[in-house]
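Certain chains of the assembly are absent from this excerpt, and the rest are unmoved.
The first chain written gets the first letter, and so on, giving A and B; residue counts start at 1 in each chain.
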Amino acid sequence: MTDAATNMRLKLPLICIILEVILIILFGTLVQYNYETDARLWHEHKTNHSDYDNDFYYRYPSFQDVHVMIFIGFGFLMTFLQRYGFSSVGFNFLIAAFALQWATLMQGFFHGMHHGKIHIGVESMINADFCTGSVLISFGAVLGKTSPVQLLVMALFEVTLFAVNEFILLSALGARDAGGSMTIHTFGAYFGLVVARVLYRPNLDKSKHRNSSVYHSDLFAMIGTIYLWMFWPSFNSAITAHGDDQHRTAMNTYYSLAACTLSTYALSALTAHDGKLDMVHIQNAALAGGVAAGTAGEMMLTPFGSMIVGFLAGIISVLGFKYLSPILEEKLKIQDTCGVHNLHGMPGILGAIVGAVTAALATRDVYGDGLEDVFPDVAKGEIEASFQGVRQAISLAVTLGIALLGGLIVGFILKLPIFGAPPDTICFEDSIYWEVSFTPLFIVLVILHMKTTLRYKCGCVGALKMPYKAQYKYQRYSVK
Amino acid sequence: MTDAATNMRLKLPLICIILEVILIILFGTLVQYNYETDARLWHEHKTNHSDYDNDFYYRYPSFQDVHVMIFIGFGFLMTFLQRYGFSSVGFNFLIAAFALQWATLMQGFFHGMHHGKIHIGVESMINADFCTGSVLISFGAVLGKTSPVQLLVMALFEVTLFAVNEFILLSALGARDAGGSMTIHTFGAYFGLVVARVLYRPNLDKSKHRNSSVYHSDLFAMIGTIYLWMFWPSFNSAITAHGDDQHRTAMNTYYSLAACTLSTYALSALTAHDGKLDMVHIQNAALAGGVAAGTAGEMMLTPFGSMIVGFLAGIISVLGFKYLSPILEEKLKIQDTCGVHNLHGMPGILGAIVGAVTAALATRDVYGDGLEDVFPDVAKGEIEASFQGVRQAISLAVTLGIALLGGLIVGFILKLPIFGAPPDTICFEDSIYWEVSFTPLFIVLVILHMKTTLRYKCGCVGALKMPYKAQYKYQRYSVK
């Protein structure tokens, strides 16, 4: 793999423009305003409703919270790498902007066709953002080792498979998964892990010194963490039924996350060799409570149940980072950059199981007429609650199956050499794909550092291999 | 005090797990969904209301704004310290996650017991976040000088006392304090200041070089400042009565903050020795307008009145930072790291006084039937408006009394040597409690810096005392 292969001059523009032109054409032929966004349709029904009844007012604040999670939350969470902040935020931005458009089409195709047209509004926007979230989880597994072109190709396929899996779960199997423990987290994590497995790089340790954080990069990452944590109640409740359901889901998630945070801090200090807290755990495991409340959050899980779930999720997640991730890397050859298995994989499965159990235990005594909202088939008497539990369990199995198989195929597609993957020696490095500038002071330091008599064998290729712009500056300031 | 005492390996996990297990048990026995979050209860009343009437839609957006203030606002505001960013955001995160759970119980115990059960929903979530805010204000006073275990213990007691004080003010005395000038700001500030007084460290100047900001840490802190500033209108209006009250409160706060910002910039430039602006003032004093509008914000203060209040609050706050804080430290031995006396203490008292005066001046002529919402006892004719003013003034006195006495007792509890407080020489330093990694380049610089013939007597223990991980890296790169 030569350095030249990573040049994105033609590849990236080409794929971006082709994809966007296709999207525009498909939107032009297939997509229409739904009755709440269409001027004519909304006003035709005007006798029955007021403008204040428009779903915009009951979904849009949740949508914006989800939107922040997708673009700020995921984007900044991944800036923990010392030399990969531009790519973390920037590629997150690019693939999310693509995926949400493509998801509108794919999800619309499976869920919302009306006389051959896809009808869209705020609910489809939330669903598109959800699907995008799944792609960004997979991005976390391959972070630093993939080109933007690879990521767009991955998003193209993953969104499609996401929509298929979601259709099977929610429409065909009749499962409930409002916050996406299965459809979003489990799917995204295992899909990404298999892709990472296929893209295994035996010589990745050549870039190991860059695969870690520095002080300020960890602070940037905390912006992502805190936003994800704060808005997770909005995420899980964004598309549940209106009224008590949305209210309850948000509250359950809030308590699950709070409990998870305490167990994360406890386990982080406990498992460290000297009792110090590890930023990796805080940044990630403290969020596992949101993942694990994704399926059961809308059910009558109670704050008590939510806190138990969150507490366990935090423990599982920290232990995963500490003991399982090294095994995954050494034995299974899965180089999971962000540890998505610990944040989304295992907690997602936990969430699916909690959802299945909670569903199986549902009674009309507890839910009253609210049973209709949460388990419509049970409320209608078509199935027993226990069978709803079975549906949930089958859904988990289906999700794992599609994620693993899909990830395998897409992984091999991404291996094609034309996509401009970075060489092993300069993974986790922004300057391959971005113009990166340095301060004059920084350049002086590099020079001093080269001149010093200390026999320092520096591995940091990225720092020394200044991009053209920086070299130019260095000449400007130092040679004259 | 030995270095070993700060090891959190067992202490932190132990307290986190014990506290969380107690919380889970108490939630299991005491807490229930309220009628707006419970599936059965909500649907029982379904004939009288639509799903869109659920309070979720009228409180949750405000809740999320408050939530951002608590976790991003307070968390990042305190990252101004050059080597304490992890702890600022991270301990803020930990104690807030604990405090909001504990506050649900304590506030529920005093305000919301129904047949022996605490009923919760979005309003209790906002109140829990409010109570948490008070703890975080106290955290600001002791920032950098306390271990996470001390902070959790402080939160445990402070939340309890907060709930007692809040109950006396709002329920027993019938005071109004929607935005918490008294209950949150005055209480949190003076409680924290007394704790800081009891924990006085005569040799803190050994860590003085770390008790200051650097360029980027000040930018991170501005994230906190701006979020607090923007969302303060939501904070003050989050639990007022619906309709005009919430609307008016948000607007009053908006203008109070705007006026405060201009007086802050004016005073900052005026009091500096060379006319330069001081980031400390901008980051803190510009927020005093929100604090000072906390009590009177829901009243008919008018934008005109709000602007006068904000204008004065900014002036008081900057003058406090400039002239009062050094006196507090030298004469009263109160080492107030973040200057909470200037941001929350004095502006809180100002807000309480403004509230008392505004209440005393209330007339049915001005409030119309809206008097019922703001001063129900006056509206019912039970008391005169002037007596409502007296109630407000008494409330301020009670708040100060409980805060000072409570802070004194809790301060002495925190002095127990088992809690792992940092030694005087390494206060304001993340690497005591956190794994901190450095870039290879940074380590080279440290070496150069040690080797240089300049007779530089470095005070920066923290930078040289590399944690294990960094030392390891240094060996990896330099020794071979």
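Here is the rule we use: contacts are C-beta pairs under 8 Å (C-beta built on N, C-alpha and C of every residue); 3 or more make two chains touch, one makes a residue touch a chain.
What you see is a predicted model; the values in this text were computed from it and never measured.
**Student:** Tell me how many copies the full complex contains, given that 2 of them appear here.
**Tutor:** 3
Just so we're on the same page, only the chains that are shown with their structure count from here on.
**Student:** Nearest 5 degrees, what's the C-alpha rotation angle taking subunit A to subunit B?
**Tutor:** Fitting subunit A to subunit B on C-alpha atoms yields 120 degrees.
**Student:** At what distance in angstrom does the C-alpha mean of subunit B lie from that of subunit A?
**Tutor:** Taking the average C-alpha coordinate of subunit A and of subunit B, the gap between them is 31 Å.
**Student:** Can you tell me which positions in subunit B touch subunit A when the two form their complex?
**Tutor:** 7-10, 12-14, 16-17, 19-20, 23-24, 27-28, 31-33, 36-44, 46, 50-52, 54-57, 60-61, 64, 67-68, 71-72, 75-76, 79, 85-86, 89-90, 93-94, 97-98, 100-101, 120-122, 125, 148, 216, 220, 223, 431-442, 444-445, 447-448, 451, 467-468, 473, 476-478, 480
**Student:** Which positions of subunit A touch subunit B when the two form their complex?
**Tutor:** 53, 57-58, 61, 65, 82, 209, 212-216, 218-219, 222-223, 226-227, 229-231, 234, 241-248, 250-251, 254-255, 257-259, 261-263, 265-267, 269-270, 272-279, 282, 286, 300, 302-304, 307-308, 311, 365-374, 445-446, 448-449, 452, 454-460, 463
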